[in-house]
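Shown below is the structure under consideration.
Removed from the display is one protein chain of the complex; every other protein chain stays in position.
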Amino acid sequence: MNSVFVKALELIVTGDKEVLFIASTSLRFAVSSTVLATVLALPLGLLLSLSSFRGKKLIIVFLNSLMALPTVVIGLLVYSFISKNAPFGNLGLLFTPGAIIIGQIILAFPIIASLIYSALSNRDPSLPETLDTLGIRGIRKYVILILEAKTAVLSALLSGFGRIIGEVGVSMMLGGNIRWYTRTITTTIALETSKGNFELALALGIILIVISLTINVLLHMGIRDV
Amino acid sequence: MYNSVIFRNITFSYTGECVLDIDTLTIEEHRVTAITGPNGSGKTTLLKILSGLLLPDHGEIIFKGTILLNGKRRKILMENSTFVHQTPYIFSGSVKRNLTMGIKSEHTCKELLEIFDLEKYRNSRASGLSGGEKQKIALARAAGMERDILILDEPLAHIDSESKLIIENVLKEMAAKGKTLIIATHDHTFASRIADKIIHMDNGKIVRSVQ
Partner (left out) sequence: MSQSHKFIIIAAAALLLSQTFLFSAGKAENPRHLKLATTTSTDNSGLLDVILPVFEKNTGIKVDVIAVGTGKAIALGENGDVDIIMVHARAQEEKFVNQGFGVDRHDLMHNDFVILGPESDPAEIKGLKDAAKAFRRISGSKSSFISRADNSGTNIKEKFLWEEAGISPSGIWYKEAGQGMGAVITMADDMDAYTLSDRGTYLSMKDKTDLRILVEGDKRLFNPYGIIAVNPEKHKGINFKDAEKLIGFLTSPEGQRIIKNYKKDGEQLFYPDLIE
């Protein structure tokens, strides 16, 4: 067991070129997907928390059940849309970073939207009225609603990020685990495990945890100043 | 004397139950109107309709001589009034941020901090202050909006006597400057000290109106 940590440390400290590339690829995909999923999820979360309309409950139930969707199912679903003969086949997205990011957005969107919705609906009910009576409307109103719930919104975002950075199904299926291109930490772990390189796989797992931890700490520290 | 807002046959129900039923109510311009009554008598609902935050189910609202059409009610009432909750919402961040939510001018902000004796808290985290300070912050925030009509829900409830004194004085000054004030309170002596007209409510209805 000890040797695993030594190996992980060694990989980080010596700055193994391929490990760095893989880690940065993982991070790049996960950050892009989280940001894009959040951009899509914020309006929905705001809409759900601000107004009541027919079908609102249905949307919430739907979002909650989508959270449990296995990554391979999302992978398959996206594959069936971007495979050569599929509706979006001519875009040539399969086995590119774009495909992974699409899959990861679908993976993270329900969790982020649903958590943003609960973050925003847990607010003091007098907040929207206070904004109205202070003449704050439009974009600024929405921004303040989000800012007032920033810690919970951040947790939503981080949950989405966590689900993305740790997933393997979507990246493997849609990215193809292509070396120097779409290979991520998790697909490398799967690959190395299949080759019997358990130590290297575990070392990469540790690197994943370190990345995740760092991002969480940095964001939580950063949010205090916003 | 001018009439600022007139209600006719206004009703409002909440989850099927009628909580407000007002035949007629006149709010006079540049006057202080106090609304008294027990808890649950419909004071807060009335205030929220006056400030445009709630729309009545039925009835007519006349503002400065014009009947407000359904679609315009919220907008016109909101633009001319500002409402302060019984337990005001305090934004995250400093007292200064709370004051400048509605107003832009640094100068006004500075003045308000002085008037409400809040300078020492200028950069303090507002949500950590006492109930009295929070009420003063909310009042200062609303006062800074410089709307003609100021609507306050129980501004003196649950706060220390020092803050009470400051708030009462500020309200008197505002009244003297010609603001239209509408204040819900269950403190009758406060009502009689400050108001030109006292409206007593019970069970969603106006039961008495004293000039």
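Each chain carries a letter (A and B) given by its place in the written order, and its residues are counted from 1.
Everything below uses one rule, namely that a residue touches a chain if its C-beta (ideal position, glycine included) is under 8 Å from a C-beta of that chain, and two chains touch if they have at least 3 such contacts.
If you're wondering where the values come from, they're calculated on a predicted model, not measured in any experiment.
Considering A:14, A:65 or A:83, the position touching the chain not shown turns out to be A:83 (whole complex). Annotation for chain A: contacts to the undisplayed chain at residues 25, 28-29, 31-32, 35-36, 39, 83-85, 89-90, 92, 94-98, 101, 140, 143-144, 146-147, 176-179, 181-182, 191, 193-197, 226.
Throughout what follows, only the chains that are shown with their structure count from here on.
Annotation: 45 Å between the Cα-based centres of chain A and chain B. Within the complex formed with chain B, the residues of chain A that make contact are 124, 126-127, 129-130, 132-136, 144, 147-148, 150.
Remark: chain B residues 48, 51-53, 78-79, 81-83, 85, 87-89, 91-92, 101-102, 141-142, 145 touch chain A in the complex.
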